[in-house]
Structure formats: structure tokens, C-alpha cells
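Right, one structure below, let's go through it.
Missing here is one protein chain; the remaining ones are kept as they sit in the complex.
Chain nomenclature is as follows: A, B and C, assigned in order of appearance, with residue numbering initiated at 1 for each chain independently.
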Amino acid sequence: MPTAKPMSAEVELEVPFHDVDALQIAWHGHYYKYFEAARTKLLRKLDYDVEQMAASGYSWPIIETHCKYVQPLRYGQAIRVWATVREYENRLKIRYRVEDAATREKHATGETVQVAVDLQTNEMCFVSPQALRERLGGG
Amino acid sequence: MPTAKPMSAEVELEVPFHDVDALQIAWHGHYYKYFEAARTKLLRKLDYDVEQMAASGYSWPIIETHCKYVQPLRYGQAIRVWATVREYENRLKIRYRVEDAATREKHATGETVQVAVDLQTNEMCFVSPQALRERLGGG
Amino acid sequence: MPTAKPMSAEVELEVPFHDVDALQIAWHGHYYKYFEAARTKLLRKLDYDVEQMAASGYSWPIIETHCKYVQPLRYGQAIRVWATVREYENRLKIRYRVEDAATREKHATGETVQVAVDLQTNEMCFVSPQALRERLGGG
Partner (left out) sequence: MPTAKPMSAEVELEVPFHDVDALQIAWHGHYYKYFEAARTKLLRKLDYDVEQMAASGYSWPIIETHCKYVQPLRYGQAIRVWATVREYENRLKIRYRVEDAATREKHATGETVQVAVDLQTNEMCFVSPQALRERLGGG
């Protein structure tokens, strides 16, 4: 069985004023928006964004999120967010890294976990459907 | 023809930390969430929230928003938000007032305008459907 | 006296999944984030972003916002947002236009108004300070 292709994507963002809190740093909950931007790019690279998920008969709700904040982000800071597939056989686990776009210093790492839910039965799948597995080279 | 019943509703909220920006005041765009909280209460009083709208055959997208910021809101401030129907015959115009819950001092006023869109034809209605008019006493 | 230089800036954005509501359209309050992205670019072009404002002795709170929603925005839609200075002598009024990045069709227009507040006295200014006027060519 072939191993999965290493699969990742990156986006560049700038921390907007409306994400910065009274302590002059990006509020912790907003990082999940930055992760989503990178995840969206990754899923499009796999041709498996929301629309293709639905067409394949599944939705992929997020069942777990996690973030470690290493260094605060400031208003106007240019950041690069990486998303990388870490698991896909039974669930889709994506790992994130937020770094300063210029210095490449690490500012945060994180993870999201999604599972397939069959749109007809509304049941959670314990094995990822073929639609995802074939896109990641695991067949 | 009977005149419309004056119709309003109010909610009490507290400005959360995540709504406060680097200038230590509630970021201007968040006021539309406060308006929505009051509008939701008002529409439920009319038994015409999202679900009843859909059941009546219409959605009511917002086509205009407006807010005047009189005095800034601070973290933890207890506020009262009033929503009052101002027009409903051709479109639903709701007016808002944000005041300090304790002093009743005015902090902001605003307005939203919604129109009915027929869910079958996807056409905008130039007269508000009966489903809304009857709820507001205009028949 | 020379007339003000026409001054505008534009940004390209994509409507993210987390901005789309249960009716499958971008929620109305999020447009003010799109406006802010364009306003930030415009103010940087004038070398008068948050930091320079503070250095000049003023903050510029937003005292009024307005938006007309012409056509809904959908998930993943690429948009262009224009910000243009409309007044600056006594207050800073900026006008916005949101258009589809590909078709250039208009989706929304809007406005924000800001006034200078003296950071020492905490008083609102009825005439815009020189720091802004000189940047806009009005002297």
C-alpha cells in the first residue's frame, strides 16, 4: 500500500485591526479563522472543499480544535499559516503552524480534527470515505 | 383601518472582552450583533423569527444597516438594546437604541432594513407579505 | 487653494466560510470587516494608520457606519473592495464599494465617518487636524 502523499498548503494573511483585543494582541479565538483560511486552501488543492464534500455524499464537521500560542500576534503583522494533513484514514486531522511571514519565527501551532458524516443516514463514519482516501493517495 | 400596534423589544447584554478593540472600546462592527439580539427578540414576539419566515414562504435578507456611535462602549459595560418597528408595509425597518443599562444614557442608535424575498420565485417583494402585515395589526 | 487629491485604495478578498450564515450568504455585519481592510490600505497610503494617528496626537473613532446590500455575497466569492475619501475637512468620511472581482458587478456600497479626538484633552475636534489635512492636499 502506498503511503499518503505529503500534503500541505499555506496562506499569507495580515492580522486585521478588528482581531486585536484590549491587550494589543490578536484574540485567541481568531486563530481558528486563520487556520480555516489555510485549511480551505489545502482542501481545494485536494479538490475537496465544501461543495465537493457535499457532492461526495458527506459533510465533515469539526470535532476537535486545539491551539498553542507561542508568541502573540500584533496588529498589521504579516503571517504565514501552514496546514498539513496528518491523518486521513479514519478522520481528517490537519496540523497548523503560524509563523511571521518575514522572520519565519513560530507564533502558534494547532490542530483540527474532522469526521465524515453520511448526508443520507446522518451517521458518523468510522472509516474515511473513498472520496477522501483516493484524493490522498491511500486508495 | 386600525393603525399598527407599536411594537418593540429589548435585551440586556454585557460587552464581552472579545468585542473590545485595541483602543479599549467595542469595535464598531460588533454593534450589529447587539442589534440582532434585540431584533431576534422582537421578531419572536411577533412569532416571526427565521423559522416562521421560512414557513410563510419568505426569507427576509437585510438590505441596509446604519449605526451612529454616540458614546463608546467599554469592556464589561451592561447595556440595554431596544428594537422598534418603524415601517412594515413595504419593507421591515427596525430602529435601535443602545443605552447604558444603569444610567440609561444613549450610546448608539441604528437601523436595519429587510425585504421579503419569495422563496419560490426568488423575487423581492415590493409589498410586505400578509404573513408580516397581519402580525403587525395592519391587516 | 488646491483641491484635495482624489484618494482611494482597493483590496481583494475572498468570502471565508466563517462569514457565511445559515441562509448561505455573508452575514451583514461582516461587511464592516471588508470595509476596514480597504480603509486600512487607504490610510496606509496616506501614511496615517493607527500608529501615525496616535503619533499625531489623535485617535479617530468611527462615529457612523452605513451599508447598502445590493446583491448577496456567497462563500468563496472573490470580491474587490474600494475605499475612497469623500470628506476630510471636519471629519473623515470614506465611501466603499464592494464588487465581484471577476464581473465587477456591484454587491454593496457603504460609508464610515470618523472624527479626530485629541488624545490629551479627550475632546472631539470640529475641524480635522493638520496632520490629516496636509496628507490630503488641502493644506
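Following the convention adopted for this analysis, a residue touches a chain if its C-beta (ideal position, glycine included) is under 8 Å from a C-beta of that chain, and two chains touch if they have at least 3 such contacts.
Values in this document were obtained by computation on a predicted structure and should not be read as measured data.
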Sole residue of C:18, C:41 or C:133 that reaches the chain not shown, by the stated touch rule: C:18
Residue among A:25, A:79 or A:98 touching the omitted chain: A:25
Residues from chain B at the interface with the omitted partner, ascending: 16-18, 33, 36-37, 40, 49-50, 75-76
Residues of chain C (touch criterion as defined above) contacting the omitted chain: 17-18, 20-22, 24, 27, 29, 75
Touching residues (missing chain, whole complex) on chain A: 22-23, 25, 28-30, 32-33, 36, 50, 59, 61-69, 72, 112
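In this text, only the chains that are shown with their structure count from here on.
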Most distant chain from chain A, judged by the mean position of its C-alpha atoms: B
Whole-Å gap between the CA centroids of chain A and chain B: 35
For chain B, residues that touch 2 or more chains besides their own: 22, 29
